[in-house]
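If you scroll down you'll find the structure; I have some questions about it.
Only a single protein chain was left out; the remaining protein chains are all shown in position.
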Amino acid sequence: MDKSKLYDILRSLHADVDFEKEKGLVDNGILDSLDIVTLITEINDAYDVELPAEEILPENFNSADALWALIQRLEEE
Amino acid sequence: MSVRLKRILAAAAAIIVLVLIFAFLQALLVPKYMESTQEGAMIAEYYDEPVSHDVLFVGDCEVYECFIPSVLYQEYGITSYVRGSAQQLIWQSYYLLEEMLERESPKVVIYSVMALKYGTPQNEAYNRMTLDGMQWSKSKWNAIKASMTEGENMLSYIFPILRFHSRWSDLSSEDFTYLFSKDPVTYGGYLPQTGVVPKTSTREGDKLKDYRLPETSMAYLDKMLKLCRSHGAELVLLKSPTNSWKYWWYDAWDEQVFAWADEHQVGYYNLIPSDWEIGLDWDLDTYDGGIHLNLSGAEKLSSWFGKILKNDVELPDRRGQADTDDYYGKMAERLNQLKEKNQNEQD
Partner (left out) sequence: MAFVSFAFILFLVVLVPVYYLVPKKAQFIVLLAGSVFFYAFCGWRSLLYIIAATLNSYLFARWLSSAAKKENGRVEQMRETWSRDERKAFRVTSKKKRFRILVLGLVIGFGLLCIPKYTAFTVSNINAITGASITIPSLLLPMGISFYTFQSMGYLIDVYREKTECERNFAKYALFVTYFPQLLQGPISRFSDLSPQLLAPHDPEWDRMMSGFLRILWGYFKKVVVADTALLAVGTILSDPETYNGIYVFFLLLLYAAQIYGDFTGGIDITLGISEMLGIYVKENFDHPFSSLSTKEYWRRWHITMGTWFTDYVFYPLSVCRPMQRFSKWSREHLGNAVGRRLPVYFATIVTWFLTGLWHGASWNFIVWGLLNCLVILISQELNPLYEKFHKRFPNLAQNTFYRHFAMIRTFLLMGFIRTLDCYRDVPLTFSQWGTMFYAPGFSRLFTEQSLLGLNGWQWLLLGLSLILVWQVSRNSPNDAPLRHRIAARPVAGIVVAACLIFVVLIFGSWGIGFDASQFIYNQF
């Protein structure tokens, strides 16, 4: 499992954001709904998971760490 | 003073201020009917009458543009008042009469029958012109209830500001001049028209589908008779001498009224065939081509009808009474001034 792939995906969406520090990707309006869908498509593809719609909550998408935790949880199931 | 008392006083003061503002705004926004559409001011003028009357007229334009109380007084000593208003419907006439009979005891009540043709509420604007001028009483409440057209509500009669608030952008100097006091527009309820437009058409009224007078109207006529009799007044029915195709008095209607009058032993005068006897000249005595009489027509009619009335009904001659002499004398004076003014304008 490679967390760096996640950072690559995030940076391809917004090159100018420091994803290691930012904790409010949704709350601060950095990721909008179109970004989130693109992000999910890329994550599903890269990690071979299925991120369902009910997991699209601000607390899962606010930071790279939260996202990483979500991906790991999905892989567990 | 305790805090509680202070608070109560403050609240009371606030309520009084709000009510005063409300009253002021309402007075400002309701139409004054002083310079235009004077028909709206007529109903309220009754309350300023200083004398009581032996004869009361109720009805629509066929009374308030036809009968001049000062003429009836000066020629026959009859004290009278005309409580007419534009398109006065029979239930409005009834409740106006009910209200007047609480205040005075006339010997004769004269109702003009033209409005019998309306059995349902007609027009919101005319309702307002008749009803808003009435002082509050049970009669007013019932008159409103009987008259409201669809979309009207009682609340807007209780607080006319609800009806007229949108006049804020149409306010004129008239609204400020007559904010707290009004001038009389009628002469004992008579509203003069001084123009002359000869009658040219001899056309008759269009055919109707149904010539029966509405049941509602006839029911109110019954009620009106009962009301008059219980107050010791004699009811007299009357059709003014005008007949124009736009407001045609059909023979079938005449027959129905005649039959009713006969059945109830009530006097009914249809004056249409009497126009030559009255001396009406349809080139001179109408201001709108024969639909209504003008001042000169009304003078002729009043003078002629007074004689009939005097003959047929027992009425005291009040001439020589200081208060009525003064009152009707001044009324005649005002009317003369109007005639002179009108003459000067024509010359």
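Order of writing sets the labels: A and B. Residues in every chain begin at 1.
Methods note: a residue touches a chain if its C-beta (ideal position, glycine included) is under 8 Å from a C-beta of that chain, and two chains touch if they have at least 3 such contacts.
Note that the coordinates shown come from a computational prediction; the quantities given were computed from them, not determined experimentally.
Set against the missing chain, the residues B:L29, B:I68 or B:M331 yield one that touches it, B:L29.
For the options B:H165, B:H264 or B:K310, the residue in contact with the chain missing from this view is B:H165.
Here one chain is not drawn; of A:L10, A:L25 or A:L51, the residue touching it is A:L51.
The chain that is not drawn here is touched, among residues B:E124, B:D254 or B:D281, by B:E124.
Residues of chain A that touch the chain left out of view are 16, 29, 32-34, 36-38, 40-42, 44-45, 50-54, 56, 77.
Although one chain is hidden here, its contacts on chain B can still be listed: residues 14, 18, 21-22, 25, 29, 31, 36-37, 39-40, 60-61, 86-87, 123-126, 128-129, 151-153, 155-156, 161-170, 246-247, 288, 291-292.
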